[in-house]
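Here the complex is missing a single protein chain, while all its other protein chains stay put.
A, B and C are the chain letters, set down in written order, and residue numbers restart from 1 in every chain.
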């Protein structure tokens, strides 16, 4: 019931603030004997790391992860894995003004109202730096998945920046790593680059939509009624900073469909397993995976830390304006891509373990299988 | 960690199948001394009850709730409240065909794959009848809220049926109870009636979008980072049958906004509390309520149980077609409205209790307050 | 986090009061496909049933259990199983006096202090009747264990009544079912019969010690550090009404041993598995099962509902005396035997599922195995 924890059996508790000595994740419930080292995790952290292009915050953090426990001679022992990332580039003075005034659209005011105290340095606990810990934990989840469900592939990418949507007809997954926006549509990425440059220079920021797909997920993961796979994915993605909407498969557009259109018709595939004519369901029916691609999308709002003055109040109740200096992401959606992937990995693994517990991984046979 | 439970402190575990002897909810953690009786709960169940118009299933269920425990002489005792609703109108023969074939878009196939057994009568556990138990539990949550946060008002309504959107300029909340669609736009409701009639007669169904608003929610409810109020609401709504997308405030459209547009600017209200120029945040910042209206929307896909034949397979792997006879909702979104309200009530109460535990309900003062 | 729930994956939530309409258990997380029917569960309930000898309460309850959900055509479906036991012999007038006065040694006063309301009929939620629901749930756990760990045998018995201890040199497990005290020492049982008769007639009651042994438990169940198998057993047994102490293996007497004496020396058994010279550990080391018998003992205090007058106060603060009429167990330890067995079954199964989730049931090999 820890409010800083997610997962049932593969449990991740994150801790730490943006400008404290360190932040990290306590990962409990990891299966034993899994090869894990710091370099493996660093690979994923480097993808989320700030300062890699002019489109992300210029804070210079190595985000070097240390494994403090739970791994012995390169393999997990089944006991808690402590992952620590030290904060090194902390320019607290950048945040002087916001200690007294609340940024509109930011957690400043609600943290103050709830706790009567807040760490104003870099947003404290509400900083997107918290997501580094998720990415590290997700790195462990990926190594376990490699052993237990080696067919699983997880791919995240941006499909929309502001009003500019990528074109699915041009999608080429090989392009995702070729542009700073993780965009599978190279033409869109090029347009986005110019658009974001303008916004950044004008002291503004912009929202985005990220899609994360998990292929190779076995049928049968998830559970009715409150532990549905889609419920858990919705919670996992909504828990990422600045996310305001989550969709599974057809998502909000499912409202526009008729039952005739929405039915993903079922056939027998050549591999002797069920195949489907479409995937409006996003790979999940009744909260349980079908074996199709699991498809999740989420909307990330624009950063509230902008250089354009906005009206606000201070702790003492005085009305004023605020401008947030410092080093901020003009489009936080970009760095949310590896975070969404990490959350997907953790949720899939967690439900793989839950399913193994309850059913032993056995499946109701269809046809000759 | 029960997968059929939601809530941290006000915990609701639902149980039961569509065509078994009964279904219900075990509510644990309810504060003591709250006036609750069966008639109070029945009021809410009657709003969700099937067969009230030609636009919902013609199954005739009284949905009469019995309180089996946890209430003594009309007041809660602080011990578990057991709510039971007996199933009375079970025409199991209606479901003969679907025992062997899987309805496309339905949980039939995934339950089979996961468990190797399923109760085919009316969808068993995956039936929307499960939501009756949520509504009953939500009725208790409302009574507790009346005592602990009497300003809270929860209102749900439909804002879209298929491609037809209600017009916010015509919204009149007094209209919500005047049409079978819980629609605040009377003109839209009239158009929807004709549209749904046509769909129903043609053996089809349609999706919908439901919006639920909680006003009067105190600032300070929720918690970073995985117990965010919006995370919990996303999970609560996504756990409702057929929901494929959840939005908070601006929702998916937040992606289209710039930081300048998205900032809900802050002023001092006449009541000495913070006031806002807009509510893109949907009443939640950093996972914690601001005191503004908490606004959630969710998309409900069309029923997969339709009279139009769809291609599918049987358990033995034979390809065939399926038509679902029986008594189904042409637009399940309609009856999802009271369910969404119930989930909102439970989540708000749960976080009110969590906040009382951690902070004692004290608030960081702003201005003279 | 429900306070009326135990178990991680095999989760049991009990509900109901002694004199309400019914009580029961909601069992979530049960593996699918397990043969379960009401008669199987009734077998265990009948062992706990009151009124079977003059040594237990003369209340006449059939304790007939009904399965309301989660079982289809005689097999579990993997969804919540609702077990309901209706209360039929409720002579509430027997409890008139204790509605205003608190029985010394009873939960009357603390329920009142905590909740400001209590159901005085038969102790309400604090009644030992609640344990009927545990026994029913334990019956399901036993059926699952039969499939997943068929070597497991669970046996409970009384080893002490008041100051009278059974003699381990005379233990014959075949005797357990031959006397009303579940005592493996027939001679002791005979002495206890006379002793309890006297106490009962004098309006007094007496305590007892119960031992529960699980043999055939696979090595490897349990987990450091707070989910230890012994931690969970201690909690499970201490949660039974009137229990004041719990021991694993040598128990409190372990304090008297030296390290040389306490060491259960290890050999290689003829079956190629580790064998031990003794079992001071009670089958658990570092919180994890060794494969030896798991041995738990607990002390049950004497019933506080006695005919001998005791000094007390009333709700209005007046000092007085109280005598509890009604039908009470002179030695509640007797009926605690099947309850302790049920708790053992639930805990062992829960950890079997947890272990299957984390390790897949694989074991670190010793020797040729």
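Descriptive notes on the structure:
Operating definition for what follows: a contact is a pair of C-beta atoms (placed from the backbone, for glycine too) under 8 Å apart; a residue touches a chain by one contact, two chains touch by 3 or more.
The structure displayed is predicted, hence computed values, not measured ones.
Counting contacts over the entire complex, the absent chain touches A, B, C.
When you scan C:26, C:56 or C:160 for touch with the missing chain, the hit is C:160. Among A:80, A:180 or A:317, the one in contact with the hidden chain is A:80. Contact with the chain that does not appear here is found for just one residue of C:147, C:187 or C:225, C:225. Only one residue in the set C:41, C:188 or C:306 touches the chain that does not appear here, and it is C:306.
In the full complex, chain A makes contact with the omitted chain through residues 1-5, 8-9, 11, 13-17, 20-24, 26, 28-29, 32-33, 66, 68-70, 72, 75-82, 84, 114-119, 124-125.
Chain B residues in contact with the hidden partner, per the touch definition given at the top, are 1, 9, 29-32, 78-79, 224, 353-354, 356-360. In the full complex, chain C touches the omitted chain through residues 1-6, 8, 14, 102, 104-107, 109-118, 125-126, 130, 160-163, 199, 204-209, 219-228, 230-232, 234-235, 237-239, 244-268, 272, 274, 276-277, 280-282, 284-291, 297, 299-306, 308, 310-313, 315-319, 333, 354-355, 359, 362-369.
Going forward, only the chains that are shown with their structure count from here on.
In summary, the pair chain A and chain C forms a contact in which both copies contribute largely the same residue numbers, shared numbers making up over half of all those used.
Centre to centre, using the average C-alpha position, chain B and chain C are separated by 39 Å.
Taking each chain's centre as the mean of its C-alpha atoms, chain A lies 26 Å from chain B.
Taking each chain's centre as the average of its CA atoms, chain A and chain C sit 45 Å apart.
Listed for chain C are residues 1, 9, 29, 32, 78-79, each touching two or more other chains.
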